[in-house]
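Every protein chain of the complex appears in place save one, which is left out.
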Amino acid sequence: MTINNENKNNGETASSAESSINLEASRRNFIFGSVAAAGLTVAPGMMLYQTANARSLSDFSLKDGASSKVRWGMLVNTTKEVDWNKCVEACNKEHGLGNEKDSRDDQKTQYIRVVDVKNKGTGYSMSLPVMCQHCENAPCVDVCPTGASMKRADGIVLVDRHRCIGCRYCMMACPYKARSFVHEVLTDQTENTPRGKGCVESCNMCVSRIDNGQEPACVEASEGAIIFGDLNDPETPIAKILAKHGGKQIRADLKLNPGVHYQGI
Amino acid sequence: MKKLHFLEVEGNTKGFYSFLGLFGLISLIGVLAAYYMEHNGHWVTGMSNQVIWGTPHVFAIFLIVAASGALNIASISSVFAKTSYKPLARLSGILAISLLSGGLVVLLLDLGRPDRLIVAMTQFNFVSIFTWNILLYTGFMGIVGIYLWTMMDRPYNNLTKKAGMAAFIWRLILTTGTGSIFGFLIAREAYDSALLAPMFIIMSFSFGLAFFLLFLMGSYKYTQRELGDYIVNRLKNLLGVFVAAVLYFVIIYHVTNLYSADHRGITQFILTSGGIYTFLFWVVQIALGSLVPLALLYGPTGNNRTMVGTASVLIILGGLAQLYVIIIGGQAYPMQLFPGMEVSSSFYDGVVAVYAPSLPEFLLGLGGVGVTLLLATIAIAAMKFLPASLSDEVADPHGK
Partner (left out) sequence: MGLALIAGFSTANANQDGLGPKITLPENSEGKSCLFPSEQMRREHPDMLKHDRIQTLREGVRAQADGKVLDGSLKQCVNCHAIKDASNKFVRIDNEQHFCASCHKYAAVSIDCFQCHRDIPEGSGDFHALTNHKDVNYSNVAPGTYSLTTEDMANIAPEVISDDN
């Protein structure tokens, strides 16, 4: 039970810290967001380009691409009373998942799932969302023979389906079971998440949303229980909370240094 | 000692065409099965997001491992200068190439996107042990090819020893690489062991020799060439040693895993509570695949060809079971997301994965064996791989 209490405390202090530093932070993010908006998809079929806007696009990474100065990460506060299934739903909707017709349940894709954990000794139990942990030393990237499984400069791990040959070695290597294989022909994919038969796929941290200045879908749906941001910038809320209250990584013993951190596990 | 004389197998006979047709048919069925799987997607197989590699991989890895083992006979002859193995060296080389081809065909046809072979051959990630394996496999074909050429082209015979040495070193690295495909997976308890690479090497000795012996006895029987006891006895004694060595490694592997608490779960699963995997381990791998063959090879039946053949078949079946337990059993056992905790989710965390091999998977795997036999059969008819006679007068260097 000690563990339980500790976790609860940790969570509470974490959330109060959030509210104390959020003003400046959300401003920063707001600026980031609106600049981003100048060059993003606003409606089906239309890309928008704002060249005459006061805020120049040169400030923004749309044209520069992913920068190694940034390391995107997430902080999941498992002590918050949140229905994690909302994150799963948001993810499925964002990426158009769940459109398999023939696959068995154990063959269907899941980018994010809710894991229930129970300590048999103490009886303590909790739930947490688990997705690709976006490891710094990602085993899936190391083992991929073609370089299809890759890590972007900003730390996002994703599959380049143009190169994926479907050998599934990355799925063997991932300690988080974060990856799925597409077992059947798919149609009606979403525009921003191309996916199809014979390739491996996983959570890509909603990379197209991030590039457009938006948060990942699960973060948006989490009612504040998941924070998204740049781990490398000490001024971001995520970095500040982690610096002050710490966080844990799943299977930290494997020394993969995931970009997804948890509180309360 | 009579002079050694190599001769092609007569190709224009009913028997030869029957074998060609049979092996061709098995290969064709394998290819059709692969087409069915690729056309529909892998949902028609037993494989899933939990059991990622299935029956095709069991066959593919068996054939690849056996390939490097089949080359042993040639290595013993050229590298370790045992002249009594010299008559078998050519067959050893061509079987190695055939086995490797069969295995690679299966591996390739099970890919999600086999149409992208060109990507695999042009875009390399040199951190990946898989990439190294691709290079090792292609290199193996080349080196064994050169090795065979130095053996079969008289003016270049003096290079045989060097080529044989290169091939020997290459095959050791290759099997280490194959074993490391699993050994490098820290995520899974079953594979997280440095013992896997040496174990795969010794497995290759055993599987490769069993296959070699069967092919040798089969081809001599159906071509009515003479195969003396001298050769068969040497080979079967060697085979027994290899089977015992594999058994030794299996024991060490499981005992060390039992010793460390974080690997105890998977070991107990395989040894006691794993259902089909426990059955395959004790009954097929250990009893039928190791103990019975040892008894057959070293017991009073050791001089009986049928018994030697039976032992070889059992060793192959035991080997397939062993790889099934390692590959599929290792995946069926749940990964430890939170070591020591009970976990459950919609993605089958914390539960033993269910896997039932489907017919197309099995047929694809068998197709690989078909391709191997087809290639080897064509080869021995096309070129001088087999000695016209392996009677004791020819084979025994100490005989009169």
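As written, the chain order gives the labels A and B, with residue 1 at the start of each chain.
The definition used in the following text is that a contact is a pair of C-beta atoms (placed from the backbone, for glycine too) under 8 Å apart; a residue touches a chain by one contact, two chains touch by 3 or more.
Computed from a predicted model, the values in this text were never measured in an experiment.
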- Query: In the intact complex, which of the depicted chains does the undisplayed chain touch?
  - Reply: A
- Using the definition of touch stated at the top, determine which of A:K108, A:H134 or A:R195 touches the missing chain. A:R195
- Message: Tell me which of A:C91, A:V114 or A:V207 is the one touching the absent chain.
- Response: A:V207
- Message: Just checking the interface: what residues of subunit A touch the absent partner chain?
- Response: 18-19, 22, 25-26, 29-30, 32-34, 36-53, 57, 61-66, 94, 96, 99, 150, 152-154, 158, 160-162, 185-192, 194-199, 207, 209, 211-215, 220, 223-224, 227-229, 237
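One rule holds in what follows: only the chains that are shown with their structure count from here on.
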- Message: Rounded to a whole Å, what is the gap between the Cα centroids of subunit A and subunit B?
- Response: 42
- Enumerate the contact residues on subunit B facing subunit A in the complex. 38, 40-43, 47-50, 52-53, 111-114, 116-117, 119-120, 123-125, 127-131, 134, 181, 184-188, 331, 335-349, 353-354
- Query: In their shared complex, at which residues does subunit A touch subunit B?
  - Reply: 100, 102-104, 106-110, 113-120, 130, 139, 141-148, 163-169, 171-177, 179-185, 197-200, 250-251, 254, 265
